[in-house]
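One structure is given below, represented as structure tokens, and several questions about it will come after.
Every protein chain but one is kept in place in this view of the complex.
Moving on to chain A:
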Amino acid sequence: MNKILKSIYMPILAVIIAIIIGSIIMLVTGFNPLAAYASLFIGAFGTLPNIANTLANAVPLIITGLGVAIAFNAGLFNIGAEGQYWIGAIVATWIGYSFKGLPWYIHIPFALIGAMVAAGLWGGIVPGFAKAYTGAHEVITTMMMSYVAIYFSHYLLEFGPMMEKGSVPQSPLIKDSAIIPTILRNTQLSYGIFIAIAAALFVYWLMYKTVWGYEMRAVGFNQRASKYAGMNVPLNIVLSLSLSGIFAGLAGAVQILGVQHRLYDSFTSGYGYTAIVVALLAKNNPIGVVFSALLFAALGTGSQYMQLNAQVPGQLADVITGLIIFFVAADKIIEVLKSMFKKQKKEELAS
């Protein structure tokens, strides 16, 4: 109980400190912090459409964050989620527009599973086997595979086989039967949110309630001990990196089918990178990932609204969100501050 209280209390304290420092920065630069924070909050949670957009922005972060958290739990630093996301998005888009006449209940799962398999292989086969059997560091391999995926998608879209006829480097629109419908009009919230929540529950069950999850976590704690205990370490490495890729790919697919409906060029989504911070902030707990993804999504939608209604420039809005993230993530700083106060108190008592 005490532990749970502490885990909630620390992030809230961190947010308060970040808000105070942010206020000082805004005062110095001539903005009204009250108005800014009010519009940040209203932008994220103030109206039903705003809540919906916050949830919609959280969806890809939740799913990609889950993928990254699985690898982290197994002690593997998968920083290639961005590329796995792109592989998922490419495959989902391709299945989405090239198969005609399928009913939605086949087309959507087909696209989702296709994307998951492709991204799982992308993350699992090369980095997974390379790590398990040759010891090649997964930071290097996943990162490099990520570049391959991103540039491959540029090739496909810029006069490659996936480019739509016309002038703009983008894929054709996916068929209606592949579109995950929107829940609320004029927002981007699709039923993909339920996929995200189901994914979080599944990962929680997998990591904490099954032997597989236990073995993956055990390998993460101590590879040699796990091996001594009779676990198949290489298998667990390949498995966790594959699962990591599967979820990043699912995120790409859900985003294409639910929000974008086609693949655009000249963008890295950034979800794969933000997901690393999301997972770290949640201490790799699948349920925590949901909440930390929501925090990031709320800061994202809120800061756009802050630009519009409090006239705070986009860059300053980024500074404020950066501060909040910094203090939430660096909770050690708060503990140090606390212990400093405690020490002083003791000295006062002693004197």
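The definition used in the following text is that contacts are C-beta pairs under 8 Å (C-beta built on N, C-alpha and C of every residue); 3 or more make two chains touch, one makes a residue touch a chain; residues count from 1.
As a working rule, contacts and distances are computed from a predicted model.
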The complex's invisible chain, by UniProt name, from "NADH-quinone oxidoreductase subunit H", "Cytochrome ubiquinol oxidase subunit I", "Basic membrane protein A" or "ATP-binding cassette domain-containing protein": "Basic membrane protein A"
Residue in contact with the excluded chain [from A:12, A:34, A:106 or A:225]: A:34
Selected from A:264, A:291 or A:326 as touching the chain missing from the view: A:264
On chain A, residues whose C-beta touches the chain left out of the figure: 16, 20, 23-24, 26-27, 30, 32-35, 49, 53, 56-57, 154, 158-159, 167-169, 185-188, 255, 259-262, 264, 266-267, 269-270, 300-301, 303-305, 307-308, 311, 314, 337-338, 341-342, 344-345
